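My structure is below; once you've seen it, I'll send some questions.
Here the complex is missing one protein chain, while the rest keep their positions.
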Amino acid sequence: MHYVAIAAQPLDVQALYEKLKAPQFGGIVTFVGTVRQWTADVETHAIEYTAYTEMALKELTKLATTIEAQGANVVIVHRVGHLALTDEAVFVGVAAAHRGDAFKWCEYLINAVKQQVPIWKKEFDTDKIRWGGLE
Amino acid sequence: MHYVAIAAQPLDVQALYEKLKAPQFGGIVTFVGTVRQWTADVETHAIEYTAYTEMALKELTKLATTIEAQGANVVIVHRVGHLALTDEAVFVGVAAAHRGDAFKWCEYLINAVKQQVPIWKKEFDTDKIRWGGLE
Amino acid sequence: MYTVKLFAILAEQVGQAEVQLQLPTPITAGAVKAAMQAAFPQTSSVLADCLVAVNQTFIDQEEFAPSEVTELALIPPVSGG
Partner (left out) sequence: MYTVKLFAILAEQVGQAEVQLQLPTPITAGAVKAAMQAAFPQTSSVLADCLVAVNQTFIDQEEFAPSEVTELALIPPVSGG
């Protein structure tokens, strides 16, 4: 069964990983996105994430159930609030019978999260504040 | 810096994940292979892994350093000994600046581990014992 | 008057998390964006890239009767992950 959430607290990677495990699924692929210091020559100190929470949960549930219908366990959790360098912003995990599927589905899901789930980042960079998606 | 190991004790997924984190690497992809119950109509109870440990470490180090040279942190740990259903057999993790690279390199590494690192599985199935790689 | 939820840069530009807008019938994405632009011209450049959600689902060219609309939102370019 899938688990999706928008979390105001730090992500517990171990606990989320454990939700994926199942005797029928031998390959578990996870993606974790953390706050990165440098993007080209822009230095980031912190990121504040906000979400349209109810709609984001609906979109995450749609994504998760579509993949689970093909034979998988799916966990997707996105953090909101103020994050420092190396803090976990997002966890996407897929457990499947075969590793090729697990890799493919996990990468599909993180791409879909970035494209269609109503979550926004406000990036606190050394030179100025940047809103993600706008420049 | 890479971390590679052949481990006689259960894998600590959280601790291995933590080794990957770094301010310059915002995308972390991990693959965990666990003991799966069913392979087509063959039911597995347990797997015993053995290794040519010194040579396996050399091969893992070669694989990890090749990927790290392209800009990444790499962790690869393979379990040996007697494993039950859902026990972790292998952990492969890659942290990179961009998620596309992290996915690509992680999948490359687990495929390479399966093809060229001297580790063997003896599978205890309901009908008989099977050596991996031979049938 | 309809309540329209705002998020991220759009909420900051207006200084509010939601606004009241007069909308024609039927309700469309274009109508919501046009009414927002008229009431808050400072959001103009961001609005061009916004999507509209009705009842927490993105809409495109669909038309809605007032009775079908429970929740309206303007969605700036998303940037999660």
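Descriptive notes on the structure:
Each chain gets a letter, A, B and C, in the order it is written, and its residues are counted from 1.
Rule of thumb we're sticking to: contacts are C-beta pairs under 8 Å (C-beta built on N, C-alpha and C of every residue); 3 or more make two chains touch, one makes a residue touch a chain.
Remember, predicted model here, so these are calculated numbers, not experimental data.
Considering the whole complex, the hidden chain is in touch with B.
Only one of the listed residues, B:His2, B:Lys21, B:His78 or B:Arg99, touches the absent chain: B:His78. Residue-level contact of subunit B with the missing chain is found at 33, 49-52, 54-56, 58, 78, 89-90, 110, 113-122, 131-134.
In this section, only the chains that are shown with their structure count from here on.
One finds 26 Å separating the Cα centroids of subunit A and subunit C. With centres defined as mean CA coordinates, subunit C is found 48 Å away from subunit B.
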